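This structure is in structure tokens; I'll ask about it shortly.
All protein chains of the complex are present and in place, except for one that has been dropped.
Going by the order they are written in, the chains are A and B; count residues from 1 in each one.
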Amino acid sequence: MLTLDNVSKTYRTGAFGTGTCNAVCDVSFSIEPGEVIALIGESGSGKSTIGRMILRLSAVTSGSITLDGVDVSTIRRGRLKDYYARVQGVFQDPFSSYNPIFKADRVFSMIRQGYLSGLSASEWHTKLTASLDAVSLSPEDVLHKYPHQLSGGQLQRLLVARALLLDIEFLVADEIISMLDASTRIDVLNLLGDLKERGLGILFITHDLSLGNYIGDRAVILHKGAVVEDGPTEQVFSKPQSPYTQMLLDAVPRLHERWGEPHSNGAPPTQTDDE
Amino acid sequence: MAVSEPRDVTAVTVGGAPATVEPTSPAGASGAPDAAPIRHRSEFLYFGLRNWKFLFGLSVVLVFLALALFGPLLTDHKPLEFTAPTDQPPSSEYWMGTTSYGQDVFAQFVYGLRSAFLVGVLGGGIAWVIGAAVGFTAGYRGGWLDDVLNMLTNVVLVIPTLAILIIVAAYLNVHGYASEAVLIGLTSWPWAARAVRAQTFSLKTREFVDVARLSGRSTPQIIAREIAPNMSSYLLMMFILLFGGAILIGASLDFLGLGPSESISLGLMMNNAFTSSALLLGSWWWFVPPGIGIIAIVGGLYVMNVGLDEVFNPRLREL
Partner (left out) sequence: MSLHVKDLAVYYRSLRGDVQALDGVTFSVADGEIMGLAGESGCGKSTLGKSLIRLDGRMRHMRGRVELDGVELPIASTNGAMNRFRLKEVSIVPQYAMSALNPTRKIGKFSRELLESRGVDFESVQPELERRLELVGLSKSVLDLYPIELSGGMKQRTVMVISTLLDPSLLIADEITSALDVSTQKAVAKTLVEFRDRGFVKSMIVITHDLSILYQVADTILVMYAGKLAEKARASEIVNAPRHPYTKLLISSLPEVGVRYTERKLVGIPGKPPSLLKPPTGCRFRHRCPLASEECKQEPPFVELAPNHHVACWKAA
């Protein structure tokens, strides 16, 4: 469905743009409907840049991103709306994703004005209630409120509900639960799992290996802009091929094993050098 | 060299929204079902009506505005008529005395106030429009457009505006205060553009702008509906400063004798007073009122602005 083919992003830096900075180098992978890809990388790995390029918020320097064969970068400004009816994104900071001077449900009315203006009031109400239901929110709790009156978890779910209004095929979830409390994180994560079962393709961008392991069908590990490992999650986490992945798995703090102990799957910890 | 950006992992309660009620309280007073939060506008009204700097400045400006609007109705003398005895101190007939040419100072004063406000509104307004347009465009679009507009801004900023205005005024034979106001407006916008650009830069990176883009909104729509409203307090204060600045520059030009001479303004009054040696003659009633008028209006505007800053920015308030 969505394919990245040797995608690279280079920034010009320095005065007069003489320096270069490779944010993303030759990244290729693809996502099918109903598949969750966990794009895992530390800060500076380029994972957010890839998400933004898929969402046409940043330009691709070389390579191509295609949705069902159509190159995303060739879509003209006017046709971009149609693209966004199929591909949407949710970002990391729930409080920054809402314009603070307006009520939170303005994000819904923006979608209505842009895409669903033909619907009657009752049709709109039905559709909205169905979307809110899909994310386990009740209308009385969240409508007509300002963002600061709602919690981070509710705000993130509202953003997912907004994306669902459009019957999208693909969702880019960029660190969507990093800023939520531990007890609400898992609910939003489970929500993504439900959506996956409805046939949505999801790119789950995260720095947290345990989250990627929990929700991803496939795991793509990024290091300094390049893919170092790509495969089914079980395999990547139990038999990592790349030394970088192994280093990550050894460094991640776990709840039932201490650093330095052998892993529960029997694999011994590899030698890590402290920075 | 990867410098990891700080990730605020402890969920922020009132995350950085500019118009929040209180500084981020750690335990978060958010979402309590019974505590209704104070709405933004009424919060500003509440603090606005209690900030003495704002009220004081506003009152001063309003007094002079009232004088400008209704003063001319109070007197049937015209400002430029030569009907009065010369060099008279204030009396019951001529409330502010007369000039060396036999003109009524009070009439000149109130009509002069009208010119001042005209120049302020028109000049400040034009500068505001240009500054906002340039600033928003440069800040939001970035890239080569930003570079070009930056260059333009810097050029206009660096030009000694008074010198240019003097030359233009001398050669173009400016008629009427409206033209003077336009000239002032065309040259005093750069600092405003700079400020708007800087704020737009930072607002552009906020995620709600991305969400708006993902909803199919176009660039002008985003600037008008997402970015500008978040800067509304700043845009208001900017207008007040441009307004005051325009009055001041207009008065300076008039005082140098380069403004229009067909009607009257406060600066022109002072010019006339000095060229007629009013100081030596002791005719204080001729130049003191316009001087006080200019100082009071411009000063009042600036004090009002300082007060507004406190109203809009919770951190500056003395709690």
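Going forward, a residue touches a chain if its C-beta (ideal position, glycine included) is under 8 Å from a C-beta of that chain, and two chains touch if they have at least 3 such contacts.
Being a predicted model, the structure only gives us computed values, none of them experimental.
S.K.: Which of A:Val87, A:Leu155, A:Leu171 or A:Ile215 sits in contact with the chain that's absent?
M.R.: Of the listed residues, the one touching the omitted chain is A:Ile215.
S.K.: With the missing chain put back, which residues of chain A would touch it? List them for me.
M.R.: Output for chain A: 42-43, 151, 153, 181-187, 189-190, 193, 207, 209-211, 213-215, 233-234, 237, 247-249, 251-256, 258-259, 264-265, 272, 274-275.
Simple rule for what comes next: only the chains that are shown with their structure count from here on.
S.K.: Measuring centre to centre with CA averages, how many angstrom lie between chain A and chain B?
M.R.: 45
S.K.: So in the complex, the part of chain A that touches chain B is made up of which residues?
M.R.: Residues 42-44, 55, 57, 77, 80-81, 84, 88-89, 91-101, 107, 110-111, 114-115, 146-152, 159, 178-181, 224.
S.K.: Sort out for me which residues of chain B touch chain A in the complex.
M.R.: Result: residues 2-5, 7-9, 11-20, 30-31, 37, 40, 206-208, 210-218, 226, 229-230 of chain B touch chain A.
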